[in-house]
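With one protein chain withheld, the remaining protein chains of the complex are depicted in position.
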Amino acid sequence: MIQILFFGPVAELTGVRELAADFHSGMRLQDVVANLQNRYADAFRGVSFISVNNRQVRDQLIVLNDGDEIAFMAKFSGG
Amino acid sequence: MIQILFFGPVAELTGVRELAADFHSGMRLQDVVANLQNRYADAFRGVSFISVNNRQVRDQLIVLNDGDEIAFMAKFSGG
Amino acid sequence: MTAVRIQLEDFSQDAELLALRAGSQRMGGIATFIGCARDFSEGREVSEISFDAYGSMALVEMNNLRSEAIIKFGLLDARLVHRIGIIGAGEQIVFIAAGAEHRAAAFDACRWLIDELKQRVPIWKKEITPSGDSWVTQHP
Partner (left out) sequence: MTAVRIQLEDFSQDAELLALRAGSQRMGGIATFIGCARDFSEGREVSEISFDAYGSMALVEMNNLRSEAIIKFGLLDARLVHRIGIIGAGEQIVFIAAGAEHRAAAFDACRWLIDELKQRVPIWKKEITPSGDSWVTQHP
C-alpha cells in the first residue's frame, strides 16, 4: 500500500486527510500524481511541494516502494 | 557642596567611591578635574567619561552649580 | 524536554532557557525569537489562528535546521518549539533560541532559524476572523 496524506489548505479542498493506494511493482510517483490530480483538480492547484517519506521530492519519475508515505502540500505558512 | 563619584576600576584605584568638594560661585568642571587629577593621577589615567548630574559632559569649561553630582568613569563594560 | 518539539501546549521560556544553558557555561549570548498570534492581519481582525502540521516531516526539518545552525554559526546549542492547534490572539506560537559564546553568532543564527523555518517546515496557518476563515499564504 501507498499512504497518501493531505494537510491544511489542500486537505480542506480534498475533504480527506489520508488515502491509501494499491502498490504495484514499478509504480512511479507520477502515476500517483496523475491519478489524484484528476480526482482532486481544485486541491492540486494549490500543491507546491510533494514529499516521499518525509523528504521533498521534485523528480516525479522516481520509483515508489511498498509502504511509501506521500504528502501533497501547499506552501508552508508556519512560524 | 559638589558630590564626586567613582565606580568600578576608577574607584578601585582611588580607594574611595564618594567625595565632597566645597562649592564656590563660578566654579568650573575643569577646576574639580585639575584638583582630583593631581590627587589621583593613577586612577585618572583610566577615566574616559565625565558626567554631571547623570549626563555625559565633554566641555570642561561648563560652570557648576551647588549640589551638582560629578562622576569620573572608565570605559563601560556592562552587558 | 527535547530541544525540538511540536506541541499543543504553550511553552515556558524559563524552562527552555534553563535547558539551553544547562549544556554549557561557556555560553555568553543567547538570542531568542517568540512569534505570537496577532489580533490584526492584512487589514482584518483575527480572533484566533488554527495551525495544521505534517508532524513527522516537520520534526525532521526542525531537527535538520537545528543541526545546520549549530554547524553554520558555531552555536553551543539551539532549541525550536512550534505549537499547533488553535491559538488565540496574543498567544505564543513559536520559540527559537540560539546560544553561542558571543552575541553576533547567536543573533545571526536565531534570525536564520526563523526565516528557514518559515520556508522549510510543513506547517500551515488559518486565520479565524469574524468575517470568515482563511489559510495564510506566506509573504517572505
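Chains: A, B and C, in written order; residue numbering restarts at 1 for each.
FYI, contacts are C-beta pairs under 8 Å (C-beta built on N, C-alpha and C of every residue); 3 or more make two chains touch, one makes a residue touch a chain.
Nothing here was measured: the structure is a model prediction, and the numbers come from that model.
Seen in the complete assembly, the chain not on display touches B, C. Check C:32, C:64 or C:134 against the missing chain and you find that the one touching it is C:32. Within chain C, the residues in touch with the undisplayed chain are 12-14, 17, 21, 25-40, 89-90, 101, 103, 106-107, 110-111, 114. Listed for chain B, the residues touching the missing chain in the whole complex are 5, 7-9, 11-12, 49, 51, 54-55, 71, 73-79.
The definition used in the following text is that only the chains that are shown with their structure count from here on.
Ranked by distance of CA centroids from chain C, the top chain is B. Distance between chain A and chain B, defined via averaged C-alpha coordinates, is recorded as 73 Å.
With centres taken as mean Cα positions, chain C sits 48 Å from chain B.
Averaging Cα coordinates per chain places chain A and chain C 26 Å apart. In chain B, no residue reaches two or more other chains under the touch definition. Residues of chain C in contact with at least two other chains: none.
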